[in-house]
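Left out: one protein chain. Kept in place: all the others.
This part shows subunit A:
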Amino acid sequence: MFFHIVLERNMQLHPRHFGRNLREHIISKLMKDVEGTCSGRHGFVVAITSVENIGKGLIRDGTGFVTFPVKYQCVVFRPFKGEILEAVVSMVNKMGFFAEAGPVQIFVSNHLIPDDMEFQSGDMPNYTTSDGSVKIQKDSEVRLKIIGTRVDATEIDKNISQSRPKWDPAGSHPSRFFCIGTIKDDFLGVINDPTTI
């Protein structure tokens, strides 16, 4: 689920940036550092919407660096147990299927797929009802319920900006959230068949 919250962060700045562009620099550094990171408590920071306040800078003893406390508003995303989500199927195998909703990866085991759906192996492995009317395969959109969550919260190293997860439906990045889901309840399941227009 998405939330719009206020967070605070201490930004450390090198003196070379002191000048008339100080505020812009703090904000752009904040965005570079924070957007795309993930914390266990707040979740995945999607985007910073505004900067509420930049406090007085404090010079660090012994170095020339200055620390600015920055209060900012941002949109965060965090899955919760019991939450109902829409996700895109990324992989199907005989154990169940994996689906992704942004930085969240959900596994739905075949125990939690309706009994009338059977696994079909082949080039495009899928789960299909006996009459073939409903099919779950890669790129299908499904509505599922989360029944367990796990957060791999890691502060992204500022020096390794490439490792920041991007929005990637194919899921090639390591997910920050991993969840167990189900589609066995009412109104859950496929919401969009990728084979039809």
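Here, a contact is a pair of C-beta atoms (placed from the backbone, for glycine too) under 8 Å apart; a residue touches a chain by one contact, two chains touch by 3 or more; residues count from 1.
One rule holds in what follows: contacts and distances are computed from a predicted model.
Per UniProt, the protein behind the absent chain is "RNA polymerase II C-terminal domain phosphatase-like 4"; the candidates were "Dynein regulatory complex subunit 7", "CIB1 protein", "RNA polymerase II C-terminal domain phosphatase-like 4" or "Integrator complex subunit 4".
The residue touching the chain not shown here, chosen from A:L22, A:I54, A:V75 or A:I147, is A:I147. Panel shows subunit A; residues 1, 3, 80-83, 93-96, 107, 109, 111-112, 121, 123, 145-148, 150, 178, 180, 182, 184-185 of it touch the chain omitted from the view.
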